[in-house]
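Missing here: one protein chain of the complex. Every other protein chain is in place.
Residue numbering begins at 1 within each chain, and the chains themselves are lettered A, B and C in the order written.
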Amino acid sequence: MTDTNHGAPEAPVRESAVKTMTMAGAINAGLRAAMERDPKVLLLGEDIGQLGGVFRVTDGLHKDFGGDRVIDTPLAESGIVGTSIGMAMRGYRPVVEIQFDGFIFPAFNQITTQLAKMHYRSHGRIQLPVVIRVPFAGDIGAIEHHSESIEALFAHTAGLRICSPATPQDAFDMIQQSIFAPDPVLFLEPKARYWDKGDVDTDAVRTRLDDAAATADIGRARVARPGTDVTLVAYGPTVRTALQVADVAAGEGTSVEVIDLRSISPLDIPTVVRSAKRTGRVVVVHEAPTAHGVGAEIAARVGEEAFFHLKAPVMRVGGFHMPYPPSKFEHEFLPNLDRVLDAVDRLMAH
Amino acid sequence: MTDTNHGAPEAPVRESAVKTMTMAGAINAGLRAAMERDPKVLLLGEDIGQLGGVFRVTDGLHKDFGGDRVIDTPLAESGIVGTSIGMAMRGYRPVVEIQFDGFIFPAFNQITTQLAKMHYRSHGRIQLPVVIRVPFAGDIGAIEHHSESIEALFAHTAGLRICSPATPQDAFDMIQQSIFAPDPVLFLEPKARYWDKGDVDTDAVRTRLDDAAATADIGRARVARPGTDVTLVAYGPTVRTALQVADVAAGEGTSVEVIDLRSISPLDIPTVVRSAKRTGRVVVVHEAPTAHGVGAEIAARVGEEAFFHLKAPVMRVGGFHMPYPPSKFEHEFLPNLDRVLDAVDRLMAH
Amino acid sequence: MEALGPLSDNGLVRLLDADGTRVADPDWEPYAEHLTPEALRLAWRLMTLTRAFDAEATSLQRQGELGLWVSCLGQEAAQIGSGTAIREPDYVFPSYREHGVALTRSVDLPQMLTLFRGLEHGSWDPAQHSFHLYTLVIGAHTLHATGYAIAMDRDGLVASGNPDKDGAVVCYFGDGATSQGDVNESFVFAAVNNAPIVFFIQNNQFAISEPTTRQSRVTLAQRADGFGIPRVRVDGNDVIAVHAVTQWALRHARAGQGPVLIEAFTYRMAAHTTSDDATRYRTRADEEKWRQRDPIARLETYLDAIGELTQEYRDSVAAEAKALGKRTRETVKSWERPPMLEMFDHIYAEPHAQVEAERAWFDRYQQSFIDEGSHA
Partner (left out) sequence: MEALGPLSDNGLVRLLDADGTRVADPDWEPYAEHLTPEALRLAWRLMTLTRAFDAEATSLQRQGELGLWVSCLGQEAAQIGSGTAIREPDYVFPSYREHGVALTRSVDLPQMLTLFRGLEHGSWDPAQHSFHLYTLVIGAHTLHATGYAIAMDRDGLVASGNPDKDGAVVCYFGDGATSQGDVNESFVFAAVNNAPIVFFIQNNQFAISEPTTRQSRVTLAQRADGFGIPRVRVDGNDVIAVHAVTQWALRHARAGQGPVLIEAFTYRMAAHTTSDDATRYRTRADEEKWRQRDPIARLETYLDAIGELTQEYRDSVAAEAKALGKRTRETVKSWERPPMLEMFDHIYAEPHAQVEAERAWFDRYQQSFIDEGSHA
């Protein structure tokens, strides 16, 4: 299913279409492109209008598209998602912003029992192309509820797609593909990476925005760095950490392959298993607590499909089983460079 | 940590204290005993009063304890859990009934961001001994939202304890221990087993109701049937299936050890790993979809701790990645006898 | 603040008395004046068919042909009175008990039972009938309805200049549902968006076993005041009055004047569902009192009194009801369970790797039984 590295654009790059952008800027540009393409695309959320969102991801869009398309909603997440479902039933493509990860839970019922299940309940008659954008994960020194990794709480529920970009290019492409995919998508934006910069080809994605192509693209993992000794599986905010680990490990003579999952539902297991079979050593790195996290599913699947190739158990490096701690503790709570390196070292002992 | 089989009472059994009960009856008796023991124990929920709950688990308690202790609440799950938190802050021990698994989601925010985190947030100053009883899982031919397995959606969140009894004895003991434990407990009642009968010693638990003992007891797994070839890990509704599988497998010459987890948070990993190291073959069986289910965590942990003892990958048999299907399909959706046997057979091929 | 308890009988709009006499109410007459005897006969017929279907479904459940049935017995006037005021391009969001409304939306009633037989989660094509699927999570659909109404407004279907073409949403829910956060958020979103929506509470006085006094200490209609939404409280067993207030509310909403809330005060004459035992929480005397206010009998008395219900018409409706019952029974019994593999359909609109892998596994697994004969 995943034979090519989709991080690199397939179309020839026209010089003019490549711009340097922050991830926040890339999402902003992607939203703008989607709104220009289809008048049915609406943005909804708290403070996304004149303020441009607390992270300024919707900056300028209210001014250019007006309050009818960039809608400041009442302060009620269940209401935002619930009314978006109703609008989607009439052919709109609502793109909802949840202000912070920790504030998605009032909408949990609408997402889990309604948004995810309506297509099934209606025998495919109703499609709900709703995108829920969430600035997620930690490492920004914030107060409680502003740093959480919520992916595992939604990945168990069928009917949702979940993805998370790790680069400005993916952010630009994937937000548009999520909007034009026919299924609901939880779009997790690693907020600590909003200000990371990268080159973005703004042309390549255009031909890949129809339902099927968009869906396929947002479901695929990417080999972010090839290697031979250890497979590091990461997504969203931990991809940067994983690449740093690979750098340091290379200095110590260990060749680390970094896989950027991009998609959490579905998981691109073939890409991971292919790598695991080559390296025989796998570490999964995410910010969410390891217990019952996405890493558990990956470890289980790699166990099922690459068991006889593994030299050691799949290791997981993530948060601890605790509420996200006060920010002065977050550096050690998070899977930082040292903790991931420690895991790589322990695996290399096998 | 788990050296004895806690399914069997440790105290000498006085003949008079053993009664045959259904699981629903055992929970009812356990609630009654807890209410008699401590006037701070209150029951709250929809239709739990005169009606006795839709499953009659609170039958007779409104009559005997009055509407002040068995409280019919407004129809709002967030309100029920949220006000229970407030009551617990004043020293009450609210025991909440959520009418069906699929209706817990309006309370997800209160459970996840408030109930689970208040103890941490307050540096241990506030204890919230709230029990949330949920008739859960399927196999009763019900309509949508009435058959769901929700455990994985809560197990990832620190601060909650989660347990599920599989026998009337455990139901009687564990509901009381959950009520007198100082932490919030999600108490999952396998509704398809409500009418299963078993002997219940109503005396044994009495000495084990203080905070620490109650907490320790509800955190322990139980070897429900010893065996040597394959370890079957189950909890709640699938324990009965697992025991049936062990019976059939015995007839085919395969010795199956059945572990009844009893607790989902924490998981009693030492008991599972001890068994896995002996048998080298593990199957985890739960009704919830396997993807990102509790079985993933168990598979990952067994992989981590018993890797070099395993003869084959840990297998998982559970629901599929779909909304719980219409009831005419549920027999095949669920991990039934045939599907679990199939897994055991495949494992025995190693 | 009005000093009405939630079950007060005061202040109800009523055009047909409990004893079947027509009452004059100059405020509401304009919204009922188009109700010719023919229209009233139609209402009586629809109520009668609803009841016949309901009785047949109840008996099918007793015979084990359905897993569950949710009766609307006693609520026929609330449902047919409002349903007959709805037209294209209005759109309806029912709760799960609106079988009478479904009939007014031309849903084939027997077909609805796939849900209650455990074959499907949703039975009809919502777009075809402008009638959304039943929603079982209390109150969740009120937000969908509100969003849908906001979208209708955006699409120019409201206050278009041609009142005959304007539309609005009608959203049904129960007395118990009013306690849910989602319902109250719907009021917030509808009010600030001035959405074309009629919130229609069928206050049947019970949320399963709980009387309305467990949900509110004032009338449920008053809830609207807190959100700046106009409201009306109507005798829900008076099909004429229900029709009139719904007409008014829909005209208001379609004309761009925003949301309206209707509380139809009625009574759930059956148990909550076939799984429920109402004797545990209410008295026979209470039930008997409300049987006296039977909405169908009330209209029948009136039509009789004005000589508009011929024996011939009665007979033809009775025959139609009987035929509906028979067809319902036969339809339900004719249903086979679809192939197991179909449970893997429509989880996503586009393929999803996890689903595809599991579907393929299950297919092989099923085949293995066919290939090898029965297991073990």
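Criterion: a residue touches a chain if its C-beta (ideal position, glycine included) is under 8 Å from a C-beta of that chain, and two chains touch if they have at least 3 such contacts.
Fair warning: this is a prediction, and the values are worked out from it, not measured in the lab.
**Q** In the intact complex, which of the presented chains make contact with the chain not displayed?
**A** Hidden chain, whole complex, touched shown chains: A, B, C.
**Q** Out of A:Ala76, A:Ala216 or A:Ile269, which residue would touch the omitted chain in the full complex?
**A** Only one listed residue reaches the unshown chain, and that is A:Ala76.
**Q** Who touches the missing chain here, C:Glu56, C:Glu76 or C:Glu185?
**A** Checking the options C:Glu56, C:Glu76 or C:Glu185, the one contacting the hidden chain is C:Glu185.
**Q** Residue-wise, where is chain C in contact with the chain that is not depicted?
**A** Against the missing chain, chain C presents residues 1, 178-182, 184-185, 188, 191-192, 194, 213-218, 222-228, 230.
**Q** For review purposes, identify every residue of chain A that touches the missing chain, sorted by number.
**A** Where chain A meets the chain not shown: residues 46-47, 49-52, 54, 72-76, 78-79, 102-103, 105-106, 141-145, 248, 252, 291, 320-323, 325-330, 332-333, 337-339, 341-342.
**Q** Please identify, in ascending order, the residues of chain B that touch the omitted chain?
**A** That gives, for chain B, the contact residues 1, 68, 73-74, 76, 78-79, 81-92, 106, 109-110, 113-114, 117, 119-127, 158-159, 161, 181-183, 211-212, 215-216, 219, 265-269.
Note that in this section only the chains that are shown with their structure count from here on.
**Q** Based on mean C-alpha positions, I'd like to know which chain lies farthest from chain C.
**A** So the farthest one, by centre of C-alpha atoms, is A.
**Q** Can you give the whole-Å distance between the Cα centres of chain A and chain B?
**A** One centre to the other, that is 33 Å.
**Q** Measure off the straight-line distance from the CA centroid of chain B to the CA centroid of chain C, and report it in whole Å.
**A** Roughly 37 Å separates the two chain centres.
**Q** Taking each chain's centre as the mean of its CA atoms, how far is chain A from chain C in angstrom?
**A** Taking the average C-alpha coordinate of chain A and of chain C, the gap between them is 41 Å.
**Q** Quick check: what residues of chain A touch more than one other chain, meaning two or more?
**A** 106, 109, 113, 117, 120-121, 158-159
**Q** On chain C, where are the residues touching two or more other chains?
**A** 120-121, 137, 181-182, 347, 352, 354-355
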